[in-house]
Structure formats: structure tokens, C-alpha cells
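A single protein chain has been omitted; all remaining protein chains appear in their positions.
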Amino acid sequence: MIVQFRNKLEKVQKEDIETRLIQNGWKPFYIDTEKTILITEHNFPVSQYIDSSLTERVLEMDTPYQLVNRVFRPEGTIVRVGSVEIGASSLVVIAGPCAVESESQLFRVAEIVKRAGGHMLRGGAYKPRTSPYSFQGLGEEGLKLLARAREKFDLPVVTEATSPENADTVAQYADVIQIGARNMQNFELLKKVGRLGKPVLLKRGMSATIEDLLNAAEYILSWGNFDVILCERGIRTIERLTRNTLTLPPYRY
Amino acid sequence: MIVQFRNKLEKVQKEDIETRLIQNGWKPFYIDTEKTILITEHNFPVSQYIDSSLTERVLEMDTPYQLVNRVFRPEGTIVRVGSVEIGASSLVVIAGPCAVESESQLFRVAEIVKRAGGHMLRGGAYKPRTSPYSFQGLGEEGLKLLARAREKFDLPVVTEATSPENADTVAQYADVIQIGARNMQNFELLKKVGRLGKPVLLKRGMSATIEDLLNAAEYILSWGNFDVILCERGIRTIERLTRNTLTLPPYRY
Amino acid sequence: MIVQFRNKLEKVQKEDIETRLIQNGWKPFYIDTEKTILITEHNFPVSQYIDSSLTERVLEMDTPYQLVNRVFRPEGTIVRVGSVEIGASSLVVIAGPCAVESESQLFRVAEIVKRAGGHMLRGGAYKPRTSPYSFQGLGEEGLKLLARAREKFDLPVVTEATSPENADTVAQYADVIQIGARNMQNFELLKKVGRLGKPVLLKRGMSATIEDLLNAAEYILSWGNFDVILCERGIRTIERLTRNTLTLPPYRY
Partner (left out) sequence: MIVQFRNKLEKVQKEDIETRLIQNGWKPFYIDTEKTILITEHNFPVSQYIDSSLTERVLEMDTPYQLVNRVFRPEGTIVRVGSVEIGASSLVVIAGPCAVESESQLFRVAEIVKRAGGHMLRGGAYKPRTSPYSFQGLGEEGLKLLARAREKFDLPVVTEATSPENADTVAQYADVIQIGARNMQNFELLKKVGRLGKPVLLKRGMSATIEDLLNAAEYILSWGNFDVILCERGIRTIERLTRNTLTLPPYRY
């Protein structure tokens, strides 16, 4: 259940409500957005604990995820990255090399992306690779190259964080932080990017159901970051003609 | 390709070989075990770069993983945790609660495990949960309870690390560090536990092939930790009668 | 719901009950075994339509399949093929070539099977092949060779029927009729072998759930043939190290 307040609550107010809830066996979970949000279990009797003058909306959800449920935001979400709007009416194209390998390689690709009308540049500096002996990325050096490509070609950049440790560094350089398919349920990483205040591009895991993907997104939102872009990159199935199988969802679900 | 030396090489020796390899386009990867190991690409002409008096074995592998290939250790691996031997002739039973919730709960379960003949105790202190609103574990407090249960019931303990950050803390208390299915390809975590020098129990990911699992294990070994226990917990398939589908491999592969 | 009568009902009795059920919106389905069985929908009020002196057992099932539910036969089923008992305490081994190719090939294999302690001989005369240009089997000629191998080596034979048309021919020669994985839901074929009165070996389909398999078996039983052997040959999954993935079910379900 979601209880959305009219304002940001004072620390004292929050603690007072929290104490009374816990005493009565409820599990409160606060989200510190502009207007405080309280998540609790189903059938929470709001009026017994919270003065109705304080609350703006009370929403009972029928899904394990709360904030990513369309009921919470029927109008949808637009994520703004500079002048680029993701989730608005026009399609946004993000392109770039798998890994950042060198300045010349990156600039060459970025120029092509720009000329072809691409809106954002992507490239990996920290690479999650199946084998430890494969190239693991240039690390911060790669991030710096991305930052220079952004300047030169006026393209916001998307790049991946692979651990809570490198997420801080990534956040310094990137416009959007990518979470890869293999890390979709790396919950410590999700919590971390939930606190970093940068838009997140969350890739669907190889065997994640849509419910799993939405729950992973909920992690990020539950730490106050509502700018999440879902990346449907398909799942692993028995069909091997294509590397992944795109699961085409019904129009609205 | 694996080049195993007779001894631990000196830093100078290693750097000398490394330099010459890189100059000629090879990618050396050292593993700092008792006897230095060098991993390189296929068809590396060893004799051109390394004096044969230095090497004990040179193994050409036909798999992307190297150290976990049986060719490297035809005799198999026995992981020793106190007096418990995993991988030897007798079956080892590890049991315990999903999450450590309190001292009384943990001790009650540990006593049952001990009496029933179990060899090790497991329980989660850091819990990777699908929903951010579910109980996330007691953290270090849970680890302390596990350590006390170990003393009281003489059972080594297995517990999960979910990020490079909490892996250090887990290593202080646990006898075996568990990597959960959702983190099987959390490579930064694998590298971390590769450096911690404690046995690792690595659970197979939900849609990981056996090759993926072996590559994940290779990450840990490639950082010098050879004590890896593979946990075959099944994969997600179209069959829903059981939560996971165990993939029963052929006897020897 | 299953209504089992004490005896085989007369045609008149059956029609009388049937008429009254249909008039009241029930769908009766008779099975002509030694003691007549009537299958109807849930919550059928038996006593309103059938004199209780006629019935032996009335079973309300909570599964879509009825006769293959263990509740109907808690003691399990033993299928007898000559002196071989399938489903009794000892394991039965069935072996033989993929396809019957010639007398010499079949006899050579049969001799090995016999010497190795195998209990039954299998070999395909009608082969369901992925490509139309692959060898499609010797047909009736293959069945005749199987019959001669049975004589010579005293081994009951199992062979596949691939259509209602060739099922009659197969039944003349075989001791057990095999239904292949690709035909598990070839319902016309299932109905046909349900009427032929020979034991049936039913292979699980490549993407069939256990519930699908049991429903397929129910087709055969619903035509009065209770001698069905389930063949768990695994399903197609993302794991490709083995051709199929065996789904190991919980002990009793």
C-alpha cells in the first residue's frame, strides 16, 4: 500500500508514525521524495495512524511492486537527460561501441552516431565479461574518454556500473547509468544507483520475468530515484536463431 | 593455455615475461598460487618466451575456462572446512534457516541440524530479496549470531555475501562464503571472493548454462582461490511443478 | 468426478442415466472397463441420478485428469508384458537400435541386449524424422523383423506408431506400442491406441509440462486402456550440454 503525503514530513513526524506502526506489527518503508511516501503492507488502516489532513493519496496495490505500478503514475514517466526525453512521444536512439577501447575508436563511432541522428552515446568502461581472461574495460580512463566524446559531439552518454564501488565513479561522468542484464538482481547495486540521483537504464535479466524486472526497478525507485528506463533486451529461450528472444508484451499491462 | 611454473616466480621474472608477451601481442594473466600460473591464448609458443627449465606443465585447453577444466586437476578438488571435506567420498549435508532471524530461532534450528547429523550450518544475514520491502536480513548482527551458533554446536557456517562491500565482513565470520544464484555473474563480487581466501559456495544462476557456471567459477580461481564448491540448484524452465528444474548432467564431462 | 459402478452396466442402463444427465446439463463420459466408470464434472450430485446400490466408489478429483490421478489407484499400476512387469519393484531395461534397418543389424543388437540382461527390445519401423528426406523406416517389413527377433531371443518388442492408420499394423506385431515425444498430443493417435488393448509407452513431449503428460495419458485411459507406461525423456531448455533436460520430480506428487 502507498501512502503519499502532501508534503515532505519532518524527521520527528516520520519517526513518530514509524514507531507506532512498528509497535502494532506494521513494516513502514519511507521514500524521501519531494512529498514523503510511505509503503506498507496490504490493508493498512491508514486513518487509525495518520491524520487524513496530511495525506494526498492512499493507493492499495494488487502487485508486489508499488511505485512502478501504473496506478501510481497513470500518466507514465518521462526521463529527461539534457534535452533528450525518454518516454515521450518520439523514439530515442542510443548507440555506440560495445566497449570503449581508445579515443580514436570512440570518437570515430560517436561521429557516426551523431551524423546518423542518434540521440545518446553508449559504450562500456567497466565490462561484465563471461570469462575473466577477456578484456574487462578501460575503467575510469574509459569514462574520461566518454566525457570528452560528450563534449565534442554534444551527445549525453550512457555507461555501465558493475558494482556499488564503481557506481560512484560512473555517476561522476555518465548522464545515464546502465545496469546490465547479469546485474538486474544485484540488489546492492540497485540500492546504490537508487541513491545516486542519476537516470538508470535497467536491462532485463536473461531469465527474468516481467514481474522480476519491475521488482528490480522498484528497488531503484524505493531509494528515491524515479528516473528508471526499462531495457527489454529479450530472454534466453530454446530458440537460438537469434541470441535472445524478445518478449513482446501486450500493449498495456 | 595454462603454463604452470615449478615455483612461485619473483616479481622481476613475472614482469620480464609479461613485457615480452605484451610486446608481441599476447595477453598474459598471472595467478599467484604457490606455484605461479600463467594463462594465455591458444597456441602460445611457450618455448619462444619461457625457459623450459622453469615450467612444470603446459596445458592447451579446448574450453573458454581453464583452471576449472578437469584436465588441469584430473584428481578432482577436495575443499576442506575444518574437519569437513567437500568433494571427498562421503556426502556433506549443509542445512539451516533461509534467513537468520534471532538467536533463539537460529540456535533451535542449529540444534536440530546437529542432532540430525548435518555437517555445516547455513543461514542468510544479507538476503537478496526480489522485493525491496521484504526483510533484507540482520546484516552483521546475523553474522555474529552465526559465529555463536558455530561455537555452541561445533558446526562450520555458510552464509551469503551480496556485494564486494559486505564480502569483507562476511569473510570475518563465515567458514564458507555463499554466492547466490542472482549474483552468479556479479563479476566484481566473484573477483572479490577470489581474493578473500575463504572457500566459496557458488550457486548456479537461474538461466545459466553449465558453461556459464564454470566460467563464473573460473573468475574465483583466476584470483587465486581454488576452493570453490559448485551448487547445482536447477534452472528456470517451462515446468512449474517444481520451482526449479535440476539439470542432471552426464556422469563425467 | 469419477463414479465407479459395481458391475459392467447394461447398454440400456447406461443410456438411461446418460439421457437424464444430458437433460440436466451434465456431460457424461463412459469408460467401458470390467466395471463401468462414469466421468462427469465437479460437484455432480450422484445420489439424485444413480441408485447408490449400483456404485462402488465415487471420487471427487481436484485435477483435470481423473483416472491417472493416484487417488483413483493409490496402489499404483503394474503393466504386464509377458513375464515382464513394469512398475513393480525391479527396474526394467528396454534397449535396441533407433531404427530397424535389416535382419542382421536387428539380430546382432537383440543378441547383445539379451546377453546384457535387457528385458525388452525396442526399434523403430515407422520413424518420425525431422526431415522428409531422412530414412523413414522399413514400415511393416520392420515390424516383421521385430517379430522374428522376439521369437529368436525371447524378448517382448516395443515399437512406435505414428498415425491412427499404422497403429493397427503396429498392434499386430508389437507387445508395447510406443508414442513418440512429437506425437504426445496427437490426440487422434492417443484415442486409437486407447482402443487397441495393447500396453502403450507414452513419451513426454519436448515442451510438455507434467500436467500435459498426465492429460495425454488420460486420453488413452479414457478409451479403456489402463496399461500406460510414462516415459520421462526430458524437455528442451536453455541447457544444451545434454540434448534434453530431465525434470526430476519430487518423490511423490
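The first chain written gets the first letter, and so on, giving A, B and C; residue counts start at 1 in each chain.
The definition used in the following text is that a contact is a pair of C-beta atoms (placed from the backbone, for glycine too) under 8 Å apart; a residue touches a chain by one contact, two chains touch by 3 or more.
What you are looking at is a predicted structure, and each value in this text was computed from that prediction instead of being measured.
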Residue touching the undisplayed chain, where the options are A:46, A:92 or A:210: A:210
Which residue of A:12, A:91, A:116 or A:241 touches the chain not shown here: A:241
Missing-partner contacts on chain C, residue numbers: 27, 29, 39, 64-66, 128-133, 162-166, 182-183, 185-189, 191, 205-207, 212, 215, 218-219, 222-223, 235-236
Residues of chain B in contact with the chain not shown: 207, 236-238
Those residues of chain A which, in the complete complex, touch the missing chain: 207, 209-211, 235, 237-242, 245-250, 253
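Quick note on the criterion: only the chains that are shown with their structure count from here on.
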Computed distance of Cα centres, chain B from chain A, in Å: 30
Centre-of-Cα separation between chain C and chain A, whole angstrom: 52
Between chain C and chain B, distance of the C-alpha-averaged centres to the nearest whole Å: 46
Junction residues of chain C, two or more chains touched: 207, 237-238
